[in-house]
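The complex appears here minus one protein chain, its other protein chains still in place.
The block that comes next holds chain A.
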Amino acid sequence: MPKFIVHFAHFHEDFRLAELEALTLLEDVVVEYDRASYNPESPFLIVEIESALQAAKLVRRGILVRSIVEYWGSGSTYEELFAEVRRQPERWAEYKSCSFKFTVEAFGKSLSQKEKISTIESFSFLGFEGPIRMKNPSAEFFVCEEYGESHEPLPFETPRRIWFGRVVGRGSRELIDRFDVKKRKYLGNTTMDAELSLIMANQALARPGCLVYDPFVGTGSFLMTCSHFGASSMGSDIDGRQIRGTAGFRRDVDGINANLAQYQLQDLVLDTAVFDVCRNPWRDGMLFDAIVTDPPYGVRAGAKRLGRKNGTIPERSLRIVDGEESHRRADYYPPTIPYEMSDVISDLLEFAAEKLVVGGRLVYWLPTVADEYEPEDVPAHPALRLVANSEQPFGSWSRRLITMEKIAILSDTDHLLSEQGSLARDPAHKNFRDRYFTKFKRDPEDPELN
């Protein structure tokens, strides 16, 4: 099969292969590559795909993929690269007279305009005679000198490798700007950034015809990104003020609805409702194709679930106030109790095991204490298979995007198996809130946690 160079964005390195694998499923494209050849420090990965059209299809909704390039050659020097390109002169002919452009880049170094032009001229042996067009050329060629990341300027270092080929497709990184939280009419204190929200939609395999649910919907970021890719979506939250936009940032703009109107997603974001997913009203037989969520870590305000603290009188809600039972009054709000994060996560897995279709995905964030984390801390469930575990590090703590796939129908005995009794110690997300406040050095750049 023909060789292609996947040109990744050099960001969220631990998420890139997971996204690429999600894209192969979403687009139904067969991709072969050597997993061992993936280097998180390099933005390039060599893959084999049947055709350029299939390659373009593969990456078209990639968020961490900048482009995909038909491989023409590479080398540690230009001489080596040219020698490889010269071995296949038969493929130059197609581009002999069409419009074209060259893009010259360096990874880990910046090139002067003069250096770029002299590099382009060195490819004149290809004999392209068509007009050079910077906008919408018929063919685009890509040269990249890969030096690698270094904090020291090393002007005389030679590149690790030089890559050359024809650009055949691009990812969807422009969506990061389109869904930039600063551009949204409505947002909350803990709204997830656009890039990660978009990556989550890919991990969830959100696509036309499927139904996605976010049980901690907040201001609705994931409904928007999943529905942007054609999925229908629903969300719920125990805090209706987030949905309605009557609290937090930019209030009184009609909450989530304001964003749906802005992005014209009203047809696909079906509904949001106010309830506690711990005591949810979904009827039996209701199934989702994906559950995409950022569970409450309890850091900001303390996660809450409906419940009575010991000693309170359950009938308080039935007291008559101004001739009316108190729970029927407009200002009634049921009591809540703290919701410990490890309970949030085990309830979420149990819910997903019950409410996902077989083959459906659960995509969620798990915060962990960096130096205590072990891979087996990631909660397991007999009906769910771990697909990906991608880390976003913040020094003393991390958050991990966990992707799981439902592989079996939940039977009654599975409830017992899913208890985390097998771990000899507490997982590194247990009592995360307490540790977040007492132990960690926090950086002002860290995201706000909910």
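One rule holds in what follows: contacts are C-beta pairs under 8 Å (C-beta built on N, C-alpha and C of every residue); 3 or more make two chains touch, one makes a residue touch a chain; residues count from 1.
The rule we apply is simple: contacts and distances are computed from a predicted model.
A.B. asks: Select, from "Coiled-coil-helix-coiled-coil-helix domain-containing protein 1", "Translocon-associated protein subunit gamma", "Trafficking protein particle complex subunit" or "Trm112p-domain-containing protein", the UniProt-recorded name of the complex's unshown chain.
C.D. replies: The chain we cannot see is recorded in UniProt as "Trm112p-domain-containing protein".
A.B. asks: Which residue from A:Ile120, A:Val181, A:Leu306 or A:Ala380 sits in contact with the chain not drawn here?
C.D. replies: With A:Ile120, A:Val181, A:Leu306 or A:Ala380 as choices, the missing chain is touched by A:Leu306.
A.B. asks: Taking the full complex into account, find the residue in A:Ala206, A:Ile243, A:Val369 or A:Leu384 that is in contact with the omitted chain.
C.D. replies: A:Ile243
A.B. asks: Which residue, A:Leu23, A:Leu211, A:Ala303 or A:Ala383, contacts the hidden chain when the whole complex is considered?
C.D. replies: Residue touching the chain left out of view: A:Leu211.
A.B. asks: Which candidate, A:Ala139, A:Ala273 or A:Ala370, sits in contact with the chain we can't see?
C.D. replies: A:Ala273
A.B. asks: At which residues does chain A meet the chain that is not included here?
C.D. replies: Here the touching residues of chain A are 208-211, 230, 232, 234, 236, 238, 240, 243-244, 266-267, 270-276, 279-283, 285-287, 306-308, 312, 314-318, 327-328, 332-335.
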